[in-house]
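A protein chain is absent from this complex, but the other protein chains hold their places.
As written, the chains take the letters A, B, C, D and E, and residue 1 is the first residue of each chain.
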Amino acid sequence: MADGTQAIEPAWEADEIRALFDAKTGWLDRRVHSDAALYQLELERVFARGWNFMCHESQLKNAGDYFINYIGEDQVICVRDEEGQINVLLNTCRHRGNALCRAEQGRAKSFVCSYHGWNYGLDGRLIGVPGQSTYYRGDIDKSRLGLVTAAKVESYLGFYFATMSADAPPLYDFLGDVGRTGLGMVCANGEVEVVDGIQKNIIDCNWKIAVDNLFDWYHVMYSHASAGTAGIFDPAAVTQPKSQMVMLGDYGQAIGGPGLSKELQDKIDLMSDEERIEFARSGQVPTLRIRPRAATELMGQEGVRSMGHPNLFPNLWITLGGQQLCLRLPRGPRHTELWWFTIVPKDMPAPYRQAVMRMATHLFGPAGLLEQDDGENWSQSTRAASGFSSRKLGAALLMGLGHDEVQVGENGQTSIEGYVGEHGQRWFYRSWSEWVAARDWAELEATRSAPPTGVV
Amino acid sequence: MADGTQAIEPAWEADEIRALFDAKTGWLDRRVHSDAALYQLELERVFARGWNFMCHESQLKNAGDYFINYIGEDQVICVRDEEGQINVLLNTCRHRGNALCRAEQGRAKSFVCSYHGWNYGLDGRLIGVPGQSTYYRGDIDKSRLGLVTAAKVESYLGFYFATMSADAPPLYDFLGDVGRTGLGMVCANGEVEVVDGIQKNIIDCNWKIAVDNLFDWYHVMYSHASAGTAGIFDPAAVTQPKSQMVMLGDYGQAIGGPGLSKELQDKIDLMSDEERIEFARSGQVPTLRIRPRAATELMGQEGVRSMGHPNLFPNLWITLGGQQLCLRLPRGPRHTELWWFTIVPKDMPAPYRQAVMRMATHLFGPAGLLEQDDGENWSQSTRAASGFSSRKLGAALLMGLGHDEVQVGENGQTSIEGYVGEHGQRWFYRSWSEWVAARDWAELEATRSAPPTGVV
Amino acid sequence: MADGTQAIEPAWEADEIRALFDAKTGWLDRRVHSDAALYQLELERVFARGWNFMCHESQLKNAGDYFINYIGEDQVICVRDEEGQINVLLNTCRHRGNALCRAEQGRAKSFVCSYHGWNYGLDGRLIGVPGQSTYYRGDIDKSRLGLVTAAKVESYLGFYFATMSADAPPLYDFLGDVGRTGLGMVCANGEVEVVDGIQKNIIDCNWKIAVDNLFDWYHVMYSHASAGTAGIFDPAAVTQPKSQMVMLGDYGQAIGGPGLSKELQDKIDLMSDEERIEFARSGQVPTLRIRPRAATELMGQEGVRSMGHPNLFPNLWITLGGQQLCLRLPRGPRHTELWWFTIVPKDMPAPYRQAVMRMATHLFGPAGLLEQDDGENWSQSTRAASGFSSRKLGAALLMGLGHDEVQVGENGQTSIEGYVGEHGQRWFYRSWSEWVAARDWAELEATRSAPPTGVV
Amino acid sequence: MDGETRTRLQAAQLSLAERALLQFEVEQFLYDEAALLDAREYRAWLALVTDDIHYWMPIRRTVTLSDIGMEFTKPGDMAYFDDDRAMLEMRVKKLEAGSAWSEDPPSRSRHFVSNVRIQETAGAEITVEVAFHLYRTRLNSEVSSWVGRRVDTLRRVEGGFRLARRHIFLDQTVIHTTNMSTLF
Amino acid sequence: MDGETRTRLQAAQLSLAERALLQFEVEQFLYDEAALLDAREYRAWLALVTDDIHYWMPIRRTVTLSDIGMEFTKPGDMAYFDDDRAMLEMRVKKLEAGSAWSEDPPSRSRHFVSNVRIQETAGAEITVEVAFHLYRTRLNSEVSSWVGRRVDTLRRVEGGFRLARRHIFLDQTVIHTTNMSTLF
Partner (left out) sequence: MDGETRTRLQAAQLSLAERALLQFEVEQFLYDEAALLDAREYRAWLALVTDDIHYWMPIRRTVTLSDIGMEFTKPGDMAYFDDDRAMLEMRVKKLEAGSAWSEDPPSRSRHFVSNVRIQETAGAEITVEVAFHLYRTRLNSEVSSWVGRRVDTLRRVEGGFRLARRHIFLDQTVIHTTNMSTLF
């Protein structure tokens, strides 16, 4: 298609990058959603540097089970080896670069390159080179030619993440309380497994527009009006003017969305399992299942009240009360690939499981009654970030700015409670601009903002 | 498709830009038709800065009628408001950038954004923000968040134009005598209206190749030979060696093509309406209808003789004796979107109207007997502007250079009369290079050439 | 498709370019297969500067026969004129740039431009300009406006080559002994002609990955295992550990692949024609027909033993024992157009011809049993040259480095004999980096490496 | 064929077998006619067209549901094709002229005629709706696909049918090709 | 229809002529039904659907031959569509809501139903396989093509058929479009 908006991009200085989002006013430079040079920096400074979601342990049950994922646009193989360890290997042969795996998932004994037959173990070690003694005359140091592995691979609650940077902090610290609360939400009803079948589709929007949308409970009422009319959900129920609860954490971690009041939570905590289920069915809370008391351990006394959307910075959305994950993979400044993982407690009774599946299938994904309309808004917003006149306008993240206050719970968890607002989006872009401006982890640690306190 | 010719483009200095066209020799640098950095400059310095054709008043009869058009690649909404005024609004929500309209035309009471429901009046004012008092806590200054409007919107003879530059001269002055003569041609037979249905197609050529072609009566004989054979028109009749008449105006305005001799015009001026019609039918003049005497007021004593093609700089071609407009919208350096507007006098008798429609449908547009062949030449010429060796060759706009003289009519209108030549093309590219070299309106006014006088 | 890997490319200094391939270690920077700025330099410094294969004389039997080919991405017309000379003309009209030919091949009396009818002779001279005396008033110097011709067009054994650089050495010298040996292989069985029908397809790989693969006898066993299973050829027969013979020449010329031992060649030289044919049929040598003694004149005493793959730098592969040529045309950094020419001795008996055709049709080309699998490896390797993490890895051209010695035959021809290795690939990339680093022919001649001697 | 149409055809007293045979005849005519265009046999194609043919492709616009009435231009308004027989003959003459540059080298087309539904038979005339896909490739890389609904009227004549009306409702709005030099 | 199926049909005592007429009826039903979707007559389309319909599109994955068993997700696993009648009605309600932004302006679709092969007739039910190509264009430049195999079950009712099952096996794995807001 004709498309002349691939502008000639300038190189970016660190202070220019920081100026892209003005935390004082809430204005965001629209070029963050279209600029090709910024995008290249993101691949380096957000994706290769950060912790990227890879898979859940249940996806790789046996030795040799593998699942292809990405760190930015670099393909990696997530594979369980004979020792049961999950490895993350760059999917490119050390000989000439050919891909080892071209499938999306499967089971392998080892990875043999289809070009010249180099053979790599499930841990990435180069274990076979045809002609090693003849053609190579024995002169090849296999120990230096294994597949490149992620600098670190760590997991929390069975969810695996990887980073290409050896300087990255431990995953546990990177997630921080807010990120851990997010993953806790997924496991709040017991041990989980990923349902077979990951929906994947590509939307013509910048990946960050998809991400910031998950904090955006403002759009639900209008964007998803038709899904409401159709009867699949009730937009009003989740956007009560004063039911929101936002939690902001280090490194850009955040959770936003409806929350239960402390009073209600106290009441729930006193219920028996049966009572809780009955209460959830009554429709008084916007969730499928109410969390058992044990969830407090995973989510904290404040976090457990959240019925909202965690985002694990940069690009993993936890939704449907923890029953779906949506990974947003960058595909150039104007395209994003969305992957939907559906997750259920292992021992979920069949009727519940069916109810979850029904929501998972019908709300999100390209044919989902909600998602259909989101894509349209996102792609048009991305388009406006490129026009000569329209890209000069900012994006107005003004909602609630200066009107709320960060509250600190007894357990130290902080939250912003009250109206639907744009606190989550502001924190996301503020953190993002710091990630992209910093040349390395040391600079990022030295320059990044701590989560806001006081009036926000 | 494989395409390696997206060269790494240098930045351009003003004197380099001016050197792209050599007015002394007529040689044009082919890179003007392919260079991506020049293209970005054009979006800024030709399109956003200049006056762009938007629509004719007849397209927007009632309040709320809207029509989508472009300023460069920026989409704008042309809409008539309740006061009857026609507004030009940038089609991007001030909140997050989403498009307000995704249709090509229609009728609206107001423009509601599908993302969060911000509602804008037909004049662009922000009139509704969901959650203004709740989510926003009243803290949002709607008066600062209306849709961006074009810096100026002005009309002449019912044709609306817009510019993004507040420094632009008034439309009347920008058109100058030559531009006004061009629009006068459209209205020479009385008040007009746009017929429903605008043909739109995308050609893989640089927009300027499409524009310069309209001055090019040299190609008619050869390019359109088959249309001549088919019998839909007579190429020879319009390219008589000595019947041409070119008018050049300020800011790059120009008209080129066949003209009637003063003698013939004098004769026609003495005819009754019936005689004129009879004379037109006789085929002695290359036009559908001869202009009534009153046209002199609109076109001037000299201009009224033109049977040629006005171009309103930069990209609005007036053709078919004023019965079609063709807008050439830039879509990257190598693609152009063509829009064909068909215009008829309101009181045109049915048989005439049918004859006009028949020509309009069958000459131009993607299925038109003429246009089919033009696209082929344009796209191949654009392609040659990219090859490593072929882009080093110039385009040879040599025809008639130094052989003609600008004549000044009694009323001060100037024209170059005689042979088919390339005067129009040279004036177009000379003006274009000055537009692109100048940083702002002040510099353009200080540096642009006046229309040539004397020997050309 | 979503594709964010079009990185912002830096400009390249000469020493950076030379550092892209490290001849000492055999490591190649993967960016040579993806970088857009390097690609632009290649178009200038490899293709426009070098000698490009155009056609074989048998393709243009009669005056007016023409065949379209490319120098880099510039289209050229190869045409035989009335004097029987073969001319190479840039396919772009000197008036406005339009293409003269849009067919792939054909017969023409002259080349008439479809835009304004300028008419060029078969030698490129401008012989007709419509309106020369009228519109142009005789003021057009046709002698300066002929089609641009290649700076030099020369042939060897009926194969025509062209360069855009007047400073290029004569074709004979450019080919050198190694290149001439390669073309000699094609003609080893007598005078040849090109069979009608050139297979053309586009692969999403960098052109150099396709080129270096022709020296790569390492991949045969594994990549083409299934073709072996199917029974169309025997991979083992051509990759005997110690049967290889590599010849390296000036300017990057090279031949690599299996070779006969001197002993065997001596035996063959004593055979009668019938004995040779019988011997070939016996399957003891990996070729369709064994060369007659006369081939020694064309290929030299050492060269005649080669059963391998010559590459005429930069992009003409000679294969199937000289019975097919494959031209690799660059189409951007990530796409290559492959053209397969099939060549048979004019007096080849029908059954042999059929056997050749059968191999030509079924081994190579997009549906060929070998080629199918090559494309997959090449495109995946090209892809890996773009990823943020994967492009940082080198390509490991380590095989045999430092283990072989260049042998000098009695007639002065040099060869590296023994194991399958990566000598050809290293020589290709080393020469390529010198070609691209050098600003002009003088600098290239001053800086290029001579073919290696001694230990390699 | 909606329920109403089916009723019309049934009322026309056609048995299932008769309808199936008519379907066969109509399909074969449409395939033959398409093949002539794809074989560039324009004269032979013209011979299958009645003297009073109306060959029409209105302009489609992207509009909202509330403006859906203006999705297509109306007869008498602008159109991409609005041809009578004389105009079709002009098109063929142009193609035969030896100087129709956009069709020399000629493009290569393939008319896919699918989902053939006979809508009405009235006297000698049969109205039939099809889903069409006109694939065209030109030169070495240009590819276009035009897709939409076609409503044809066939008139039964001695030995076969003639095309008396072809109304082409394209699914595309902006045409993403340099030209439409091909017949639909 | 493989040999086995053919045998089944022949065993069902259908003569060639009977099979040809059944083919005609089935094709016409499928074309009519497709035309309703393309004409955005969603309510009328719903009327052709049984109460117990299963409308399902599993997820396809790029896998190696050794893992070919996991090419499609299984019933009960995740899918792109896994609808009963209530869910289809919800989809239609959404389309009618006046606020289904992704379908307003409405997209323009064309369902090509090709290679129709009746696989089995069992009582009132007929199982039929087709190759489908769903072409969709939206706004002024968005174009999508979904291609694959469809296995439909039709149930014969008074005056025609009803759609009792539609299993859609897409050829694509990653979906290269912003949404699938269209029915297949």
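Rule of thumb we're sticking to: a residue touches a chain if its C-beta (ideal position, glycine included) is under 8 Å from a C-beta of that chain, and two chains touch if they have at least 3 such contacts.
Note that this is a predicted model, so its numbers are computed, not measured.
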Report summary line: Chains in view that the hidden chain touches are A, C, D, E
Query - Given C:38, C:227 or C:298, the one touching the chain that is not displayed - result: C:227
Report summary line: Which of C:98, C:253, C:342 or C:433 touches the missing chain? It is C:342
Requested in this report: Consider the whole complex, including the chain that is not shown, and state which of C:365, C:387, C:400 or C:452 touches that chain.
Outcome: C:365
Report summary line: Filtering D:63, D:113, D:128 or D:147 for touch with the omitted chain leaves D:113
Query raised in the report: Which parts of subunit A are in contact with the chain that was left out?
Result: 102-104, 114, 200
Report summary line: Per the touch rule stated above, subunit E touches the missing chain via residues 1-2, 6, 16-17, 19-20, 23, 60, 62-65, 68, 112, 114-117, 129, 131, 133, 145, 147-149, 171-174, 176
Report task. For subunit D, enumerate the residues touching the unshown chain of the complex. Result -> 17, 20-21, 24-25, 28, 31-32, 34-36, 38, 44, 98, 104-106, 108-114, 133, 135, 137-141, 143, 160
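Here, only the chains that are shown with their structure count from here on.
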Query - Copies subunit B and subunit A - interface residue numbers shared by over half, same or different - result: different
Query raised in the report: In terms of C-beta pairs in contact, which of C-D and B-D ranks higher?
Result: B-D
Query raised in the report: Taking each chain's centre as the mean position of its Cα atoms, how many Å separate subunit A from subunit E?
Result: 34
Requested in this report: Would you kindly tell me how far, in whole Å, the mean C-alpha position of subunit C lies from that of subunit B?
Outcome: 48
Query raised in the report: Considering subunit D alone, which of its residues make contact with at least two other chains?
Result: 62-64, 101, 173-174, 176
Query - Junction residues of subunit A, two or more chains touched - result: 1, 102, 202, 204, 222-223, 337, 373, 376-377
Query raised in the report: Who touches whom among the chains?
Result: A-B, A-C, A-E, B-C, B-D, B-E, C-D, D-E
